[in-house]
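Shown here is a partial selection of chains from the complex, left in place.
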Amino acid sequence: MNEITVQSKSRTAFIDITSVVQQFAAEKKMHEGLITVFVPHTTAGVTINENADPDVTADMETILDRMIPWNGGYRHGEGNTAAHVKASLMGSSVQVIVENCKLRLGTWQSIYFCEFDGPRIRNVWLKESA
Amino acid sequence: MNEITVQSKSRTAFIDITSVVQQFAAEKKMHEGLITVFVPHTTAGVTINENADPDVTADMETILDRMIPWNGGYRHGEGNTAAHVKASLMGSSVQVIVENCKLRLGTWQSIYFCEFDGPRIRNVWLKESA
């Protein structure tokens, strides 16, 4: 298992980590297999979405904020309930297929670390399987 | 890795691909393992849900449309932001357990390709692991 570090700079952010995951596949010399990208936090998640136009992830942040407002009269005393819910909606892991040491992703796909309670220094765990 | 093709016929559609995934497990003679069903698109996803009453997936399409309206004043110039968000909510992959060349699914479960920006010809990638 490898651990990478991600630094977020605002409360919510979608940070493209594709190149780091690609580097992991190359270093592990993965002929073929799967990589599980796992986020060990409860106010951040991971998703795969469009890499071409940064407005897509900006819109996603806006829509998630509309769906789950930061101030919603929640019980959780820390005040970051919205971040916990968004984390579960995006999910704690994604799976990516690897062939010949290369990630197999669609043309427009990137892997995004989803920060919902930043800015923070975060970890992401990468695990290969055959 | 195998690639299958899915043809959607409307903007949103839940298309049952269980039998194709089952065929893959049989062809690969998978004694036991997992299949990862991966969608290489950013305006489509994949989920597992009820196969008995088609009203369930029809309701899901309606509810997702209410939650994330197609016209929402989004920034993304292509105008299909809602499809991108729905794709991340459903997710880009599902995992299914295989035993004796058969998918292990619950009684009412099917695997659905989720089209959110059709009609289009789409791909789905299938990858076995042990």
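We call the chains A and B, going by the order they appear; numbering starts again at 1 in every chain.
In the analysis below, a contact is a pair of C-beta atoms (placed from the backbone, for glycine too) under 8 Å apart; a residue touches a chain by one contact, two chains touch by 3 or more.
This structure is a prediction, so every number in the text was calculated from the model and none was measured.
Displayed in place are 2 chains, all sharing one sequence; the entire complex defined by the structure file totals 3 copies.
Criterion: only the chains that are shown with their structure count from here on.
If you average the CA atoms of chain A and of chain B, the two centres end up 20 Å from each other.
Residues of chain A that touch chain B in their complex: 32-34, 47-50, 53, 55-56, 58-60, 62-64, 67, 89-91, 94-97, 99, 104-109, 129-130. Chain B meets chain A in the complex at residues 1, 36, 38-42, 67-68, 72, 74-78, 81, 84-85, 87-89, 91-93, 95, 123, 125, 127, 129-130.
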